[in-house]
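Omission of a single protein chain aside, the complex is shown with its protein chains in their original locations.
On to chain A.
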Amino acid sequence: MQNFLSTEKKPIGPGPQKNRLKFLYSKKAAPYIFVSPFIISFLFLFLYPFASAVNMSFQRVLPGQVEYVGLSNFERVFNPTFYQALQNTSVYVILTVVILTVLPMIFAIFLNHKLMKYSTFFRAAIFIPALTSVIVAGTIFRMIFGDSDGAIANQILNLIGLSPLEWRYGAGTGMFLMVTLASWRWMGVNILYFLAALQNVSNDLYEAADIDGANVWQKFRNVTFPAIKPVVIFLTTISIINGFRMFEESFVFWETSSPGNIGLTVVGYIYQEGIQRNDMGFGAAIGIVLLIVILIISAIQLYLTGAFKKDD
């Protein structure tokens, strides 16, 4: 803080103590003092770690000894385990993006419908899962989707004539658990985003569409969708980023190692290599590759949804 202030003081030159103090209170200096916490945290908790992540990815980091190893960390990244992690994460991203955009949209349109009743109650009930931590939510999901025939999910399967599943031991069911857990937690929040956007659609528009004889689909395409399109773009963007960051939803089902790596995610792989095996250079390289993947996918997504075009 002191350093930052002293550079700000320079323009007026070294003055008597009183003058300097006065400057700190001036209208010119105040905004810089206000934003200084951000500047400091940006420099020390973002820029420096970011630069050292890039730097580290070219190093072999051993206790008390660091050597540059060129691109060898990056060459090692592209191995079967990483591809497995990337594949799991990508499938998870695709499923959560679709489920957590389409379902909340449909639910919000219904909740906003003029014939809907008890809308406030339902909204609150569906929101409650967002208050749980993944660890607590995962604990209970493990109980519901227990491996024995007596666990409630298997009892239901049994009831409808299907054979019980060992949920945590198959790739498909494992993915189902993670996606269900995430969808369950975020559904209510995403519904609220859509509801907020739907409030802006005036009823007159629907009435006008009715007079023109528009059917349900035409009303959705021409009246509803334009209003909620920004929410669709926003939610797909954050779902992609959050999906690629996923770790806890896997951790809570398998801790740090899953059978056949069915639950391994890219961040889980960073954790395994960087923390558990203490190979920080390699972990950092995985992180950089992850960042590049996220940036490319987000750019494609923003291009496809036309977020760049509408710049007004």
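Simple rule for what comes next: contacts are C-beta pairs under 8 Å (C-beta built on N, C-alpha and C of every residue); 3 or more make two chains touch, one makes a residue touch a chain; residues count from 1.
Here is the rule we go by: contacts and distances are computed from a predicted model.
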Per UniProt, the name of the complex member that is left out, chosen from "Cation/acetate symporter", "Arabinose transporter permease", "Fe-S cluster assembly ATPase SufC" or "Malonate decarboxylase acyl carrier protein": "Arabinose transporter permease"
Residue in contact with the excluded chain [from A:Trp184, A:Tyr206 or A:Phe220]: A:Trp184
Residue among A:Ala151, A:Met178 or A:Ala209 touching the omitted chain: A:Ala151
Absent-chain interface as seen on chain A, which is shown: 25-28, 30-35, 37-42, 45-46, 48-50, 52-53, 56, 107, 110-111, 113, 115-118, 121-122, 124-148, 150-155, 184, 187-189, 192-193, 196, 231, 234, 238, 241, 244-245, 247-248, 251-252, 255, 267, 270-271, 274-275, 280, 283-284, 287-288, 290-291, 294, 298
